[in-house]
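Just one protein chain is left out here, and the rest sit where they should.
Think of it as A, B, C, D and E in the order they're written, each chain with its own count starting at 1.
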């Protein structure tokens, strides 16, 4: 029995609210249960310095948590002088995931920055962030299209993410904090609308896991990502 | 005529929503029009190191803006390595304002940190933050009282804040960004429920101002703060 | 009775010594009693990057204290990695105050940096710094005029500053450290030669203050600033 | 045909040289072809601060590259002020991988730090580092055992790592830099001597990959890690 | 002919003014011609952390230049985030030089910090600083003696410093900036009252120098330091 009483293959209640930030070109407030992330897309009319003059654009992401998003208050990274290793790892993952489904040539010499700010954290913040970031990015592209800034749509597919883990011997989908802190194995999966795998990060917390366990987690993730992609489609319809 | 069409002595629509953060001991989502600030109060069961063993507690504040709270995206302070001068000035002001109305002896050897995170910024973020911070602090104290942690209520009064300025020759209350960026004089007032002045910060942007102008701004502020205190009273009733 | 035996409306002995720095374009060693600040003006023949090509110049200030300016040695800010919040607040105030009385258009595409280094500190360092900075700025402009670098004098007025406070119930002028650390209310006033108010920063240390108290401090400050402006006039005559 | 002419399932020539650092409790100079990493194990007779008094020890890792390990010189991280996101990601991975096979209780209240310094880099530095780190850790434990510092051997298994990728449509083992920079998919696998999976990190560089591709990479990795574990056994025999 | 018209073995006019800092336990304003350094000694009643419980004290130094001490304004080190390599080199030299003539056992478990702040710089700031620092240290020890804090005088000897160089082929003493920037060889000598050498730092700027040249510089330095020690004796008499 999961602490959340969910079935092993059940997502938490997910919502994707659009246009929540008055000034951003695109935005989405994504909830995976008690995990809440505000994603905003900011368009800049020039690429990063190292990409100048190559006719291509860039999509990048930044990730942060409000100090009291968590059970215990965490120290602000601006006062510790730099983003932590964990923060950098997550924002690199979000950026990489989005770039896999964007045609950077079609975007032109521009940069879109997706800010993912965790307002409340109950496990799975990075997977919620990726899922919401896609919606914010979609709306930023729509904003550009409405202004005739693009010839073709640079978004080639959906991308969504979910975590899975082995909790008390059972593979389960979309871990919340109570499950995550007890799980033997923790894996994050990023997948496209077409079912392709963009990223797998699987970690054995205590004991190594087997190929069979990996495949059962992959099955759960495939189902979860498919449902998240459906929710993205409904949201932007 | 103000860009916002408001009367010179009119506040923007103000709301103070309580209990918005699942994990914080107290919280308030405050809106002054399009300026939105999430205030959370975090209780720590020990005072800051320099206050140990003196039988008193401490109340402090941190302030930050999400990168896309503003019209143009601003750089995250965690990547620039330190809070800016402006950020430090504001969080010192918030902390000082709250401490004026708190009996630190009655609080005991504890620290309460009020995090003020600006979700959306349309001028007056520091005054909205102070006004909402009082509610978050109030609810944190209520949380402690419910757990019999306090003998007397350490909150001695309300504290609220509002900005005023001289816009096209007319003293006006509660400037939004469009007014603030054009005003000749910009002043922030922090006042107690009893009408006492806690802090005045008045700055001539272009031309110096006179004693008469200062007094007319003070009159507007007095009225504005009184209404904000009423709204606080309604919110916590 | 003030610890310094001064009358409530008496400044400390003030001196403004010019041309004290061999290499600076303008300089002033200002003393407010035992508070000593060295102000130097440094001319740079280009504006800050964000102002390029706009036909205007800039005046900015930096502030620092020698480690043993104070009763207890304070840590050097170069070893703590960054200027403190207090330092940044003060140097922003000095720069803002000077810019109010300078015609930046008339200055042309140049930058003048006023360095205010506190050699000895006995309260009121920021107000002494502003008062001395005006003299250093004046002499820098004179240096430029002597070299025919300016068509019109960009200095439009004097600017001087003084602190006031309520000490044991009595409003007093120009607080030294002994008074400042005991005062109920502490306010800094920056005023022009013409009597206009450039900046007010009033803070209740323990109990809020009333409008009447604010006005009595303002009266003291008006008298003090007028005398400081006279001393500036004598110094540069 | 791979640029290195290797068969798809062929490792580069691997060597594990022990006792290369005069002062370290354990050390290994590991070569995967032209990728050379110096791994040293340093024993400290106390755990990290956050683990004090819990009767357990800790194993952690740090990773760095010499500036000219690479084709182009890279900037030293000590001059850029902090380890990069990539460095932090790698050193967290190395530490996590080692801890999975160490009984931290049996280690007692001590910390072992494995420094992995890349002397020359031709792809796969993190997998070489993990493979060599195990040998350095083994020898550190042997050093402790020789001094009767341990009751039971805290090392429960081997751990080794290898990268795989899809190069021009073919799954290949142990990518060198020339292959890595062209590969469609890049995955790192960390496995135990018993064949358990400790960590999978798979990333689609350009196009998403399928479950079948993942499984073929996993097969290659299983074979590669088994051979690396054999080489570790030979080395420490 | 030297730009300063001095004879090759002539010091610049030197003055050592004591008791210039109201709050410091000892202080000296030292002038070597147009090079002016304020040296203050600050006593702390505990040694640095790494020396606790060993019955000995410590003497250390910090060095800084005001931004406009120089012909061109230099950037403040607090804004660049850390002391430069040059600053650290100099403050390590000053501390080392003083410690050579102090009996740290006799000082007891205390620390004296000598702050050397360059008010004006015309070459030779580090040698002026060492020479003045001795006087500040002497007066700090006198302050302690007057309060019966010491059983024996921990100062065992004088220490003074001077620079020498080969200017247009001639060995000269006490280089000012005009000479220093043109000199072929630049050497700093730190010597005790007894004539012992505490530190030599000799650098060939363009062409290597010979043993004979080194000896002629050493002769000049010996004479210069002897005169500086005489001036110290007169100053503290």
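Throughout what follows, contacts are C-beta pairs under 8 Å (C-beta built on N, C-alpha and C of every residue); 3 or more make two chains touch, one makes a residue touch a chain.
Owing to the predicted nature of the structure, the values given are computational and were not obtained by experimental measurement.
Chemist: Who does the absent chain touch among those shown?
Modeler: Missing chain, whole complex, touching shown chains: D, E.
Chemist: Among E:10, E:51 or E:218, exactly one should touch the missing chain; which is it?
Modeler: Reading the full complex, the residue touching the unseen chain is E:218.
Chemist: Which listed residue (D:22, D:151 or D:206) would be found touching the missing chain in the intact complex?
Modeler: In the full complex, the listed residue that touches the missing chain is D:22.
Chemist: Could I get the residues of subunit E that touch the absent chain, sorted low to high?
Modeler: On the subunit E side, contact with the omitted chain comes from 81-85, 88-89, 91-92, 96, 100, 187, 191-192, 194, 196-204, 206-211, 214-215, 218.
Chemist: For subunit D, which residues reach the chain that was dropped from this view?
Modeler: Residues in contact with the chain left out: 21-24, 27, 34, 38, 40, 42, 44, 62, 64, 66-71, 73, 76-83, 87, 113, 115, 117, 119-120, 122.
Here, only the chains that are shown with their structure count from here on.
Chemist: Does the complex stay in one piece without subunit C, or which separate groups appear?
Modeler: No subunit C: A, B, D | E.
Chemist: Strictly by the touch rule at the top, which chains does subunit C share as contacts with subunit E?
Modeler: Where subunit C and subunit E might share a partner, there is none at all.
Chemist: Nearest whole angstrom, what separates the Cα centre of subunit A from the Cα centre of subunit D?
Modeler: 28
Chemist: Between subunit B and subunit D, what distance separates the C-alpha centroids? Give it in angstrom.
Modeler: 51
Chemist: Could you tell me which residues belong to subunit D and also touch two or more other chains?
Modeler: Touching at least two other chains: 81.
Chemist: If you connect every pair of chains that touch, what shape comes out? Choose line, ring, star, complete or other.
Modeler: Shape of the chain contacts: a line, open at both ends.
Chemist: Looking at the whole structure, which two-chain pairs count as touching?
Modeler: Touching chain pairs, listed by label, are A-B, A-D, B-C, C-E.
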